[in-house]
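Please read the structure below before turning to the comments.
The other protein chains are all here in position, but one chain of the complex has been omitted.
Take a look at subunit A:
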Amino acid sequence: MLRACLRGANATARSCGRTPLTNLQHCRHYTSGGTGGGAAKVVAAGLVTVGGGVGGTILYAKWDHKFRAAVENNVPYSDWLLGLALGPSFQATNKQMEMVQPPSMMEKPLKGSKAKSEKSVKEAAESPAKETTPVPSQPAQSIEEASAEATHIISAISEVSSVPAPCDTEATVVKEECKECHDHEDTPAVVQPDTESPAATEALKERPVEEVTARLAQQDLEEQDILASVSASLEDSLASSAKATLQAIGAQEAALQAITLHTLKLKEAMEAEVPPQEKSAQWKDLEAALAERTSAVHDAGTALSNANEALDSLKSVIDKSKGLKVIAVRPLVLAAEENLHNMVVDLDKVVTKVQSSESEAKIVSQYSELVNEAKQQFQREVSSLTPEIQANWKGLTGKLSADDLNSLIAHAHRRIDQLNRELAEQRVREQIHIDASLEQQKLEDQKALEKAVGTALQHVKEEARLEQERKLSELREVMEAEMRTQLRRQAAAHTDHVQDVLKVQEQELKADAEQVLSSKMLDQETCYRQMSQEQLDGFTLDMNTAYARLKGMEEAIDSHVVAEEEARKAHHLWLSVEALNFTLKTADADVPTKPLEDAAQAVRDSCHDNDFALALASALPEESLQRGVYSEDSLRARFNSLRALARRVALIDETHNSLYQYFLSYLQAAMLFEDKQEAPPAQLSSDDLDPFKLLSYASFCLEHGDLELAAKLVNQLRGEARRVVEDWLTEARLTLETRQVVSLLSAYANAVGLGTTQAP
């Protein structure tokens, strides 16, 4: 069967082998040129791609700066390459420009503000030249300079050109206003530019407070004087004009009464039928009344003229006092004006009344004159007719002749005809006369109306003006009162604030004083305490020293006793530890030592009050106590046999543990030759963790008696080798442990012994 298989395999191999050979031959024609050409093509294609990529990157970086920055950030050395190709990047140039810009920008606003300030200085210089007050001009110029400086500073700090403060224009306006004011208002005007220009406080100094108050007091005094004088004059003129007006009014009223009386009497005399004797008495009364009337009218006229004079003088005084422009005078002036107005009005009323009554009287007197004339005319006619008949012809009825009676009757008839004719004429002329008189009356009425309207208008105007003045004064009073209240409030707030500040200051000062006092007291107290303490300390020190010496002596004696006890114990311990040490040496080859239990017990007994030694004694491993430990020589011998085994299974671990691996491991152990003993290095590197090397290091250590290092090195073995040497390792550990404990105990016992032994 094997032969069959072999035959089959050979056949298949031959058949397979031929075709690939031929194929290869065929292929070689294609691939010999092709493979060579293909490689060159690939290489060329790669180079082109790379070159194209780099070139494209550079071009795009030239066009787009952000891309360039991104590339420079992300790809190292690209910034060098791009700088070589394109020159330095944009950001570097930008920063340089920025550095140059700010100083230039700062220069511009300085220049601008300087020009502006120069212009404003020129303007200000012109306007003070117009005015003649030298004092305000200087502060104005200093204001200009100060504002120019301020603008300099502002423009230097921020890169914004600022305009000089408009205080210069304000100052000029204020100056013009000052010019218009009167002399005693100059001081407030000069003070005003001080307060209104904020930038010029260092140029102008405010007038000191005392000067201002003195000036104000002086002003007040002046005003008061003026006020007094004005009020006095006003009162005088008012009084005089009032008297005169009253007089005039009284006189006018008296005249009125006289006129009315006269007219009444006249009417009575005309119309009443009274006996002749009473008639003459009546006519006498009438004449008396007439005389009285004339005198009364004359008096009234004079009184009126006096009153007018007085009123005119009052008006002039009022106007003068108005011209003084003192505020306190105004109410007085107002009152005087009102009084004047009232008096004028009354006077006018009375005058109109008198005029109307006069006109009435005129009518009545005209009528009476006419009647008298007619009577006289009749009398004349009768007397001309009958010259012999005298006045009382009514009683002569029997004495008259028939001729006289006929002539009288004829005369009477003739008179009647004449009177009828006159009546007719009169009737005809009546209409014309009435029209003319109506016209006249109209004209007179119009004139009177105009006059009345004029006077009424004047009165109304005057009243309105007075009303306005009154209201103005009221308003002023109200404003004054309000201002006073606000000022009072401000004063109150100020006083409160001052009070608070004072309180705070008081508190602070109190606190300071108290603090100083307390600190001084504290110092004193501490001094006192210190001194007393020092004294106490000295005394206690002496006592303590004496006591201490006594104690020292007692302790010395006790310690001697204790020391001896200790020494004995230490010696005992040392002996037991030596016994323990000796048991370690009882190991033979391949036979462990005797169990260390007895010796350990002895040690424990000898140190049952010493914790350290107890701890150490109990730290001995159980195995060593029960079974004993192996000696180093036995371990060494055992290791030598172990070594070969470990070498043989060096390759075996968790992953590699098949039988084939075992075979390989064996092969390796057979093939590999390493030093029997090699000195281990101070530090193990990863190379040294090879099991063969470790084993040679361990052998070296063991040969030189360093079991510990050997155990450490063997501990580094891994896998199956480790499993193999596990037991040896535990034994070695045990031995090392026991030896360590014992050495510690002996060292301790030696130390204790040394400590307790006394030199002879």
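What we mean here is this: a residue touches a chain if its C-beta (ideal position, glycine included) is under 8 Å from a C-beta of that chain, and two chains touch if they have at least 3 such contacts; residues count from 1.
What we mean here is this: contacts and distances are computed from a predicted model.
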item	value
Record-based protein name (UniProt) of the chain missing from this complex, from "SNPC1 protein", "MICOS complex subunit MIC10", "ATP synthase F(0) complex subunit f, mitochondrial" or "Trafficking protein particle complex subunit 6B"	"MICOS complex subunit MIC10"
Touch with the omitted chain, as defined above, among A:645, A:667, A:689 or A:751	A:645
Identified contact with the non-displayed chain, of A:574, A:630, A:692 or A:728	A:728
Positions on subunit A contacted by the hidden chain, ascending	1, 638, 641-642, 645, 649, 652, 654, 657-659, 662, 720, 723-728
